[in-house]
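Of the protein chains in this complex, all but one are displayed in their positions.
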Amino acid sequence: MDAAPQITLEDGRAILASQPFSRLLGARLVQLEPGLATLELDLTDDLRQQHGVAHGGVLAYLADNALSFCGGSLLGPSLRSSGFTIELLRPARTGPLRAEATTVVFSGRHAVCRCEITGPEGTHAVAQGRVTAVA
Amino acid sequence: MDAAPQITLEDGRAILASQPFSRLLGARLVQLEPGLATLELDLTDDLRQQHGVAHGGVLAYLADNALSFCGGSLLGPSLRSSGFTIELLRPARTGPLRAEATTVVFSGRHAVCRCEITGPEGTHAVAQGRVTAVA
Amino acid sequence: MDAAPQITLEDGRAILASQPFSRLLGARLVQLEPGLATLELDLTDDLRQQHGVAHGGVLAYLADNALSFCGGSLLGPSLRSSGFTIELLRPARTGPLRAEATTVVFSGRHAVCRCEITGPEGTHAVAQGRVTAVA
Partner (left out) sequence: MDAAPQITLEDGRAILASQPFSRLLGARLVQLEPGLATLELDLTDDLRQQHGVAHGGVLAYLADNALSFCGGSLLGPSLRSSGFTIELLRPARTGPLRAEATTVVFSGRHAVCRCEITGPEGTHAVAQGRVTAVA
């Protein structure tokens, strides 16, 4: 744990840039500190559903990735997400969207993180997930 | 419930075609019956993360949308997803991916649905979520 | 997996009998087969909340234990639950309550299981959780 190869913001940005899906959506890593990660995303027309608001899958992408980077800030880059729970609270019509994840519990090989997705209209979703270091 | 404006497969395909995010990802609705919805997706290069497997956000998109269509098959098109839980089980290197959702409980205004995401390599994720009719 | 020390119904009943909390609540293990576990519980007055229906914690207990026994039917007795999600659907006024869990995915060391809690009034809750073998 002390020796864990933590990810720096620069490392994190390089990882994000090497994720084709994150490039497709246009996500930006704006903060990465031990136990904390924040992604941002402009709400372009491509990211909407039939009623013009952000597709639930876009909010879920943000949650998944912010939780993973948050876990990675403590566990290092070799990790896997075990999954997450997301509560969808309010449709998002305007961006940018901001997914801020924090670590609730960190036990060396596991981190449980939470994420709140906000935008100019308020809070759109909250999520909780578990990230595990891969040997 | 008997009178609910159920979505047919044709309706569902029109809805999917009107979701820019689903077009961006290339999802196809291959089945829609009362209490059952199946989406498929080719695993193109754009949908991967840094290790070449499907991004978790792609699996989460599939879960979110399959659960919503599944709920919509009983609740009609005016609905909202309250959120879902996804367990990420096995990275997906090859497609097509298939998200098959079924209804567990339907109570007139609410449906709880489950979804299994599979591909040529096996089962990649399972999800459970709640969909609510909007007045 | 083939060699996994599966729990038989008799084993399972001995385990349940050695759980003080399960004795306190009066749970019965009525079925245990590979990938399948069913618990039953009489809805005694002690198990209710202020409005006379089953306390949510009782439903959550049933989910937790049925999911664990279900995982144990494939993983053997040395396991831990990583947690679960429960959707509370309908208050339960009458018993017995029945929690039937089935395995969705089993991968040697992990099992993802689902559980439905029913009673004379219908379906009260559905849950999904992950169980892991402990070395």
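In this document, chain identifiers A, B and C correspond to the written order of the chains, with residue numbering beginning at 1 in each.
What we mean here is this: a contact is a pair of C-beta atoms (placed from the backbone, for glycine too) under 8 Å apart; a residue touches a chain by one contact, two chains touch by 3 or more.
Since the model is a prediction, treat every value here as computed from it, not as a measurement.
Colleague: Sort through B:Gln19, B:Thr85, B:Thr103 or B:Thr123 and give me the one touching the missing partner chain.
Modeller: B:Thr85
Colleague: Could you tell me which of C:Leu47, C:Leu97 or C:Ala133 touches the chain that is not displayed?
Modeller: Considering the complete complex, C:Leu47 is the one touching the chain left out.
Colleague: For the chain left out of this view, which of C:Asp64, C:Glu100 or C:Glu116 touches it?
Modeller: Final answer for the missing-chain contact: C:Asp64.
Colleague: By the contact definition given up top, give the residues of chain C that touch the hidden chain.
Modeller: 15, 18-25, 45-50, 55-58, 60-65, 68, 80-88, 91, 125
Colleague: Name, in rising order, the residues on chain B that touch the hidden chain in the full complex.
Modeller: Listed in rising order, the touching residues are 82-83, 85, 130.
Colleague: Just the residue numbers, please: which parts of chain A touch the chain that's not shown?
Modeller: Listed in rising order, the touching residues are 85, 87, 89-90, 104-105, 107, 110, 112, 114, 116, 123, 126, 128, 130.
Methods note: only the chains that are shown with their structure count from here on.
Colleague: Over half shared numbers or under half: where do the identical copies chain A and chain B land at their interface, same or different?
Modeller: same
Colleague: Measure off the straight-line distance from the CA centroid of chain A to the CA centroid of chain C, and report it in whole Å.
Modeller: Distance between chain centres: 32 Å.
Colleague: Between chain B and chain C, what distance separates the C-alpha centroids? Give it in angstrom.
Modeller: 27
Colleague: Provide the list of chain C residues touching at least two other chains, using ranges where the numbers run on.
Modeller: 85, 130
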